Each structure stands twice: as C-alpha cells, then as structure tokens.
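The chains shown are only part of the set, and none of them has been moved.
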Amino acid sequence: MFAALANPLRFMAFSRWAAPLLGAAAAVAIGVGLVFGLEAPPDYQQGQTVQIMFVHVPAAWTAMLAYACLGAASFVSLVFRHALADQAAKAAAPLGAAFTGLALITGSLWGRPMWGAWWVWGDARLVSVLVLFLLFLGYLALRASIEDEAKSARAGEILALIGLINLPVIHFSVEWWNTLHQGESILRKGGPALAPVYLLPLLLMGAGYSLAFGALWLARTRAEVWKRRATSLALQAALA
Amino acid sequence: MIGVLLKRELALAWGRGGGAALAVGFLACASVMLPLSLGPEPARLARVASGVAWVVLALASLLSLERMFERDFEDGALDLLCLGPLPLEVVATVKCLAQWVVVGAPLALATPIAAIALGAKPQAAPLLTLAAALGGLAFAFVGGAGAALALASRRGGLLIALIVLPLLTPPVIFGGAAVESFQIGLPWLAPLLMLGAYALAAAALTPFAMAAACRNALS
Amino acid sequence: MIVALRIEELCLARGERRLLAGFSLALEAGEAIALTGPNGAGKTTLLRSVAGLIRPLCGAIRFDGGEGRLDADDARRFGCHLLGHQDGLKSGRSAGEELDFQVRWTGGTTDAAQGAAERLGLTRLLGLPVRALSAGQRRRLALARLAASHRPLWLLDEPLAPLDAAHRILVGELMSEHLGRGGLILAAVHDPLPILAREVGLAGAP
C-alpha cells in the first residue's frame, strides 16, 4: 500500500476522499466516546476528575503515535529519498506538537486535584513528555531555519531519527523509575486493569484521536504537496 | 592516522572553549555563586551540590559545542577532513572524544571536589566522578550531533540548544538518580547502568548522524 | 592510482539554480585543464562535485585507475587534493602545526612537509600563527600540502591569485613536475596558468 501511495498523483487521489472520511470517523468516535465518558460514574478515588482521563490519555497516546509517524516518514525519506515522505514528515510535526501540548495541559489540569501540583519536576514521565514536546519544537525550528529545501529535509530526517530514542523512555519511564504517574493499566501483561465503564470510552476516544490525527495528517500533507507545486511553478515561470 | 587527527582535535578543543580551565573555572564559579545567592546553610548546600555539578557539566559542554564543526565548516577545513583517509564518521567520533577529553574529563574530576566542598558525602566521590564522566561522554556526542545539524542553518546557537537540550535530559535524570539514590542509601546501580547505556548508545549512533549532517551542510 | 577522470553528462544545481547540464570532460594522466568562465558559472561547484562534496543532479563522475574503474569514494579519499577559495588553515594555530597536520592527514610525512616548506620558501614562517601570514604566504602554505603528499588528482580553485610573480613561476614548476609524474590537474582560473593547459569554458548563466 505504501509503495502504491508513494506515487504523488495516486496519493493525492487517495487522500482527497480518505482525509474527509477519516475526519468523519474521528468525529463519530469522539462524539460517542464523549457521551459514554460523561456518563461514566465518578471514581471512588478520583471522583469526577476521572473524566479528564478521556481527554488526557488519548492525547498522550496520539502524541507518541505522531512522533512514531514522524520517525517512520523520516526513515522512508532518508532511505528512499522520496519527496512525499519528507512532506509527510514535515506535516506530522506541528500536529504532534499540538497533541503533546494537549497531553501536557490536560495532564497538569489533572495533576492539580490528584497530586496537589500542576507539575512535578523529577517525574520521569512528565519530563519525558516535555522532552517530546521540545523535540517537536526543535524539529520545526530546524526545518524553518534552513532555506534550502533538500538540506532542510535531510537535517530534519536525521534529527527525527535521533529523537526516536525518547519514545521507549516515555513509555517505560513509569516502570524504570518510581514515579507519581499512573503505571501501565491498559497495555500491560494480563489485560487491562480498568473497569469496562472507563475502558470503553477511553478506547473510543483513543480511536477518535488517532483517526483525527490521521485525517489532519493527510490534509496537511496535501497542503504541503500543493505548496511545493506552487513554488516550483513560480520558479519555472521566473526562469522562462 | 587517528593519532594525527586526535592531536589536532585536542589542540582545537583546548583553544575553542578555553578547554578544561574554562569548564572547571565555570564549575568553581558556580559553586561559589550558589552559596552566595543561597545563603551558606550547609544542610541546604549539601543537597544541592551534586545537582548543580550536573547542570554546570551540561552547560559547559554546550558552551564549547557550537563551534565544534562550525569553524571547520566556515574555513574550509571540513572539505579537507572529507578528503582524508578516514571516513567522516570516524572524524566526528574523534572530534567528540577530543571534546570529552578536554572538557568532560577534567570536569568529571572536579565535580566531586566541588560537591564535597559544598557538603556532599565524601564517599559519594567515586560515583560522582563516574557518573559525570559518563554524562560528559553523552553530552559530547549528543551535543556534537546538534552542532552538526545546525551547520546548514543560519542560527547556530539557538538551534543547537533547542535540539540538544531535550536529548541531554535523560542522562541528567539517570545520573542525578544514581547519585541521589546512593546518598540516601537506595540501590544506585540500575540508574548508573542506564546512564552508561545511554552514553554508549550515543557514542555508537550519533557519529552517523554527524557525518550525514556534515555532508548535508557541505552539499 | 588515478590515471583518468571522466565526467559524463553532468548536471549540477545550487539552490534552485541550474549551473551545468550535460557537461562532459575527460582528463588523462599528465594533462592539465584550465576551467574558465564568468563569475558564478559553476567552476567551484564543478570542482567540489568532483571531490564528492556536492552531489550531482544527474550524470556520472568516474575515476579510472591502471586496472579499470576505481571506487569513487576511495579515489577521492586517497587520490585527490582539493584547494578551494578557502584553504582550511586555522588562523590561530601556527603555520608549522597546520602544514604538518594537512600533509599527514593527506598521507604525507613530516619530512615531506619540511621539504615542501623549504621549496616554497616558508621555513622561516613556520613558527608564526597563520593569522600573521600575508595572503600570498598563506596560499603558499596551502599549496605546500600538494607538493608534500603525493596524490594524483589536483583540483585547484584559482591557485595563483595572491602569489607574486616569482612564486607563480615556482608553482608552475611544481605543476609541471606533478604532470611529469603522471598527475592530473583540473584548475579553475581567471588568469592563464603558467603551464600548458587545455582550456575548457563554462558558459555561465543564460
């Protein structure tokens, strides 16, 4: 499928209908997830604030997903030197930064009632998510500061691949250090340790966020393709 | 051939950031400044000591990193390095090692002294040195990658900081955790091993990134 | 050993600008080519792409050895000297240190470096920091590397500009000797070279 999509024309044809479709699916999943989520009973420990979970946890997942996509696109671009892959990588970065920001904000909104602090320095997971955010920003800044498109692409690929190290650190940080942050409760050995009333909306929201990311990613990649077409047309016009 | 290169890189690293003396002076100065601005209560100082040493280590590395590749890039020496018998990956490794020898190693030796002067437990000295040495290694390589990536852009310093700082955080976490655990009597081997693993991974992987980034900037 | 350089249907671009298209050139052992052309025509770019520093858009750059085609990477790393507009000398280090490093890095010995310095009249200057050298002395220092470590292909970018008349003649002799040993010279110039050279013109921007 990827090989097929590597052709820009086919990609544009595919994404023309795929992006809105994914967007609609995302809206449905998020809508239903929100309804279930708002109806979920208050947790005996966390009270009503447990509902923040439905915004926070999917945002954190999607942030990591976005970085993984950025890394994968960069890898493809580095190895196969495919312009489309670079455009996809460039398009993924601001989305990833946004989702990471969302995870940080909702997390600290949750932290205030739960831990009595907006932010806890020294918590490895929190800090590693902040690092993820900075990595996205660094990627964006690096791309923006190199005018030559080819050089900018190459430098971005290298940075994105170096930053991949951070993903396992984020995921396993709760195991490696004793942190305040919640341990693994869903993707853990022996099945999820979450009551179905919470699990169902959480998974729905997770799916919704990921679909939304997918839709936005396709749309942004399309925009990037258009932008480059426009610049190369302008150049041809200037040279002619 | 590596020897020829190493000799040159050591001389350059020494001249570049002022080398060891600058870094150690930096540390000394920070150790003086901290009590000045904190007030001299020993209990408070002792806890802060090793943490500050880490921050200084990271900042001092950053201080001289920016120019690791930039000078060679601007004056044409990078062309010459590309046309030498050793691949650029090796050249980058040697550069980072030289940086570490000149800045990281003296700092690793000075760190426990500063920490103890500020009131840390003397028993922690060997661990502090080891952690600082490993941390400095990670800083040198990760920082080198940032410096090489920033070559192609117009804004050196800013970019390097932005790129490098996030990647410097894990070693600081690991190193700080090892020292802290040791001081309060918890097991400290695991974080130290993580630190070592990070440093080795950086030393093994970033040379490829550096070489690719340099070639990219030249082309 | 490189005995021939062949450039075939080369296209080069910088930024968005096309510099060369379908450019071909063959250089054999013992031969010198003087690349000419207006400013910005792409002479420097061409030399740097032969040295492998710039990737061509299309076309091929081949190095032939005595027994057939050489690996391009090896040919460049062991058989090629590039002397660009910038000479890669660190202004803060001493001339002697820099010469020694450059010569040994490209495969020569310290003795050869001394010999070349003597030949180019640099011996008394080796203790000075590079910053203190005059423009011509500095260029001679950069040229001493070529004389001291023997590599067959010399890629020279305006090698003679800051030299005085006597040293231009001297460098001309060095070049002739190099060609006599079976070397190859590809030099970008605005003034004629002091040796017999085939002239190849680059057209420049349309």
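To keep things simple, chains are lettered A, B and C as they appear, and every chain counts its residues starting from 1.
Please note the rule applied: a contact is a pair of C-beta atoms (placed from the backbone, for glycine too) under 8 Å apart; a residue touches a chain by one contact, two chains touch by 3 or more.
This one's a predicted model, so the numbers in the text were calculated from it and none came from an experiment.
Chemist: Since only one copy of each chain type is displayed here, what is the full stoichiometry of the complex, written as a formula using these labels?
Modeler: Across the whole complex, the chain formula reads A x1, B x2, C x2.
One rule holds for everything that comes next: only the chains that are shown with their structure count from here on.
Chemist: Taking each chain's centre as the mean of its Cα atoms, which chain lies farthest from subunit C?
Modeler: Centre of mass proxy via C-alpha means gives A as farthest from subunit C.
Chemist: By Cα centroids, which chain is closest to the centre of the whole protein?
Modeler: Chain nearest the overall C-alpha centroid, as shown: B.
Chemist: Between subunit A and subunit C, what is the separation of their C-alpha centroids in Å?
Modeler: 50
Chemist: What is the distance in Å between the mean C-alpha positions of subunit A and subunit B?
Modeler: 31
Chemist: With chain centres taken as the means of their Cα atoms, state the distance from subunit B to subunit C in Å.
Modeler: So the centre of subunit B lies 37 Å away from the centre of subunit C.
Chemist: Residues touching two or more other chains, restricted to subunit C: which are they?
Modeler: Expected reply: no residues.
Chemist: Could you list which residues of subunit B touch at least two other chains?
Modeler: Correct list: 219.
Chemist: Okay, in this complex, where on subunit B does subunit A touch?
Modeler: 142, 145, 149-150, 152-155, 158-159, 162-163, 165-167, 169-170, 173, 177, 190, 194, 201, 205-206, 209, 212-213, 216-217, 219
Chemist: Please name which positions on subunit A make contact with subunit B in the complex.
Modeler: For subunit A paired with subunit B, touching residues are 124, 127-128, 131-132, 134-135, 137-138, 141-142, 145-146, 148, 151-152, 154-155, 158-159, 161-163, 165-166, 169, 176-177.
Chemist: Within their complex, state which residues of subunit B touch subunit C.
Modeler: 1, 4-5, 7-8, 11-12, 15, 71-72, 74-85, 87, 215, 218-219
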